[in-house]
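My questions will all concern the structure given below.
One protein chain omitted, others in place.
Letters A and B mark the chains as written, and numbering starts fresh at 1 in each.
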Amino acid sequence: MNCKKYSALVFPLMSIVSGFVVGAIIMLVFGYDPLQNYGNLLVGSFGGAYSIGETLRNMTPLILTALGFAVSSKAGFFNIGGSGQYLMGWFGAVVVALKWSWLPGWFLIIVSIMSGALLGGVWSAIAGLLRAYCGTSEVITTIMLNYVALYFVNFAVKNWLAAQGHDSSATITAKASLRSPLLASLTSNSTLHWGFILALLVCLIIWIYFNRTRAGFELRSIGLNERAAQYAGMNVRKTIILAMLISGILAGLGGALDGLGNFQNISVSNSLPQVGYDGMAVAILASYNPLGIILSSLLFSALQIGGMSMSVYSNAPTEIVSIVTGSIIFFIAIKYAFEIILKKYKLSYPKFNIAGK
Amino acid sequence: MVQTVVEMQHITKKFGNLIANNDVSLKVHQGEILALLGENGAGKSTLMSILSGLLQPTSGKILINDRIVSIKDPQTAKALGIGMVHQHFMLIPAFSVLENIILGDEPHNYLGKIKYIQAKQIIKQMAQRYHLQLDLDAKVADISVGMQQRVEIMKALYRKADVLIFDEPTAALTPQEIKELMQTFRILASENKAIIFITHKIKEIKEVADYCTIIRSGKVIETVKVSQAGEEQLAEMMVGRKLQNNVQKQPVKQQKLILNVKQLTVQNNGRSKILNLNLQVHQGEIVGLAGVDGNGQEELLAALTGMNKVTSGSIQLNGQELANQSVRKFVESKVGYVPEDRQAEGLILSMSVAENLALKEYYHAPMNHRGILNYKYINSFAQNLVKNYGIRTQNVYETVASLSGGNQQKVIIAREIQNNPDLLIAANPTRGVDVGAIEYIHRKIIQERNQGKGILLVSFELDEILKLSDRVMVIHDGQIIGEVDPKTITAQKLGLMMAGKKIGSVQQEVTKSEL
Partner (left out) sequence: MSLTTILMTIISTTLVYSAPLIFTALGGTFSERSGVINVGLEGMMIVGAFCSTIFTLNLAPRLGILAAWLALLIGGICGCLFSLLHAVATINLRADHIISGAVLNMIAPAVCVFLTRIFYNGKGQTPVINQGLGTSTINGLKQIPILGKILFTQTSIIAWIAIIIAVICWYVLYRTAFVLHLRSVGENPAAADTLGINVDYYRYWGVLLSGFLGGLGGAVMAQSITLNFSVSTISGQGFMALAAMIFGKWDPIGSMAAAVFFGLAQSLPIIGAYIPGLSHINSVWFQVAPYLITVIVLAIFFGRSVGPAADGKNYIKSK
C-alpha cells in the first residue's frame, strides 16, 4: 500500500519540478529572471485574499473538465472534446438564464445549470454512440465536434443572443448569477462564486462514483481489461456510452458554472476555450484521481492566475506558464525516463505492473 | 559419410530456479528429418529457441557444420543457415505473400526501388523446385493457414536456410494440409535440407521422420530410429510413468443431467471450428476433454460461457436453453468458469484482490445496494475467501498483479466455486503454476465433484485429465471422436486418439454404473 502511494506521488512531483526547470531555462535563455518571475507568479496566485479567491474561482472549470476527461479515460477512451462540451455547457446555461429569466431565482439557477450540463453531455454522447455502434475513433469525432460547437455557438450568440452588430450576449440577471457577496467579501471582492463549492462537491461525487458504485466498478473494469469485464458479464457498449455521457455532462457543467458565475454572459470567440485542454492536463497529472484533481487543478489554476500578474510586474510573456504546464505533462508521459534514472541510481522503486501494458 | 549440420551438446537452460532444458544433446544430418517429441511444457520449444538465437543457453555447446558457434540473435542464426517456422506465424497480414517473403532482403536498384518482377521470378523458380504452391500476389490475410505456412517455409528457403525448424507445424492445419506439409518435408529432405520439427503427434512422426528425440521434463529420454520404434512405444516414452489415480473420489449417487450440448456448430470466418458436437455432463462427475491445442476447445469454451455466438445447435443447462445468451445469463444459470488465460480473461490485474473476488457478484445484493457497492461486505467477503482458500496475499486491498501465478489462480477458483455453480468449467486450470498449487487446485476440483457439481475439465495435460476425470472425451477437429474410461485407457491409446485415430472399441464400453 505504502509503496504504491509513494510511486503515485513521486512521478507527478518529479514531473512538476522538471517542468518548472524547463520554464526557468527558457526564461534564462531569453534574459528573464526565473526566480523573480516565479516569485511574481506565487504572489499573483496566493499573495492575498483576492488572489487566492481568483485562483480558487479559476479552479472551478479546470476541476470539472478534468473530471470529465478522467471519467472517459477510466473507461479507456480519449475524450478530447472537453473544450466543445464546456462551450456547449456555457452556452446552454446562459441561454436559459437569459431566455427564461422569469423563472423564480433558485429554480432558474438549477434549470440553467442542468441545461448546460445536459448540452455538454449530449455533445459528448454523440461521440460515445458513434464509438459504440460504428466504431468511429472518439479522438477524431470529439475534436471535430469541438469545432462544430465553436462555430455553432458563435453563430447563435451573434444571431440570437447579441444585439445587432454586437459580439456578446446581454448579462444574465442577478438572480441567475452564482456570484456570492459572502464569498466575495471573504476574498476582498474576488470573483469567487458558489460554483467552486459545487465543483468540490462534484469531485467527491465522482470519487464515490469511481470507488463506491456499481457503475463505477464496471467503468474501471472495462477500462482496465475489457475482456475480463466481458467474462464477468458486464455490458461494454452500455458502459462506454454512459461514460461518454457523464464525461460530457461534467465538462458542460464546468462551462455552465463558468458562464453563470464568472463570465455572466457569452461572447463570440476566435478559438476554442483553452480550459478543455487544460482539464486534460490536470487529469493526467492527477492520474485520473478525483481528489488528486483538486490538487493538480490548484497548481494549474495558480499558474494561470499568477501568470496574468507576471506580465504586469515583469515583461516575460505569460505563455511561459503554458510552456511549464505543457512540459509537466510531457514529463508525465515519459515517466519511463524517470524509471530509468531511478534504476540507474539504484533508488529502490517498487515495480508497478499494469495489466496489458 | 553424411554431413552433420546441427549438433547441440549438453545444453542446459535455466530460468531462475526452473530448469527448462537439462543436459540435452541432439544431432541432425543433411537430408534428415528429426522429430522432437514431448508433451506441452517438456522443454522442446525452449531448445529450439536457443538454436534459432532467441534464447541463450545457460551452458552447453552448439556446432553447425562441425564448427562451434555462438548464436547471439536471430540474425546470426539466419547467417548460419538456420530458419525457423514459428508456431504463431511471423507474417504481416496486410502485406502480399511476395512482400512477406522478401521483406528485409529485397532485390532493389540503386534508388531502392524493389525489383518485384525479378523477385517474383526467383521465388517462382524456388517454389517449383520445392513443390510449394504459392499465390504470390494474394494478401496474407486472405490465404489459408496452410498457405501461410508455405510462406513461412519459403521465407526461410529464400534466405538460404539449410536447417529448418518447425514448432508444432501441424497444430492449426487441416488433415489435407498436414498431408501436403509431410510431402514438403520429404522434398526438402531430398534437397539436402535438414529438418527439425517439434510435435506431440506420433502419427506424423511415424509418417515422415527419420529419427525421433523424446524429451520429457527438460531431459532427453532417448533418440530412436523411427522405423524401428512402434507408436505405442513412442507414446509411452513421451508420457513416461504409468499414470496413477490416487485421488479420493466418492462414488456418485445421483446422475442428473446438468449440461447437455446437442449438435453444436460454431463457425468462424466460414470455417467450422466446431461441427455437430455433442457433450453431456452429469451431476457429480468430472468430464475431461482431451485433445491437441487448436482442435476447437477454445470455441467450445467461448460458446459454453456465452462469449461467442454459436452457429447452430443447443446448449442446455438443467434443461434450460442457453445457446447465444449473454455472459451474465450463463453466470446466473450457475456456470462457473476458470479461464485458460487467467491474466487476460479471469482477472483485472491492477484491481485489488477483493474487487477481483467480487467480479461475478458485485451487481446484486448484498454487494450492491441501489447502485452503491457495499465495500465493507465485499472486503469481509474477500477476507473469508482468502482465508478459506489459502490465498497468499498481504491483504485484500493488494492488487492481484502482485500475487504469484498460483495465488492468482486461487483467486479465480475461489470466486468461481464460492458462486456455487452447478457446472464448473475449468480450462487448463494448472497451467504455469507451481506443484503445490497444482495439488491444491486438483483437490478443490474433486471436492466440488464430490459435492455433486458437474465439472468440465479442458486440459492439454494428459496426466491431469487422466488423474481427475470420471469420463474422458477426446476432441479432434471440432468433434468428439471418442469417449474413454480413464481407469483402463493407456496413455498410448489416448495419444493416438488425440492425434485423430478413432478407436471404436473403447467408445461404448463405459457405462454409468462403472463409474
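Convention: contacts are C-beta pairs under 8 Å (C-beta built on N, C-alpha and C of every residue); 3 or more make two chains touch, one makes a residue touch a chain.
Since the model is a prediction, treat every value here as computed from it, not as a measurement.
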Touching partners, among the displayed chains, of the absent chain: A, B
From B:Ile114, B:Val145 or B:Ala401, residue that would touch the chain that is not displayed: B:Ile114
Touch with the omitted chain, as defined above, among A:Leu9, A:Ile110 or A:Met144: A:Met144
Missing-partner contacts on subunit B, residue numbers: 74-75, 78, 90-95, 99, 103-106, 108, 111-114, 116
Where the unshown chain meets subunit A, residue by residue: 26, 30, 78, 80, 130, 134-137, 139-141, 143-148, 151-152, 154-155, 270-271, 277, 280-281, 284, 315, 317, 319-320, 322-323, 325-327, 329-330, 332-334, 336-337
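To be clear about the criterion, only the chains that are shown with their structure count from here on.
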Touching residues on subunit A, where the partner in the complex is subunit B: 1, 4, 208, 212-215, 217, 220-221, 224-225, 227-234, 353-356
Subunit B residues touching subunit A - in the complex, by the definition given at the top: 305, 307, 326-328, 330-331, 337, 339, 343-351, 355, 359-360, 362-363, 368, 371-373, 375, 395, 397-399, 401-402
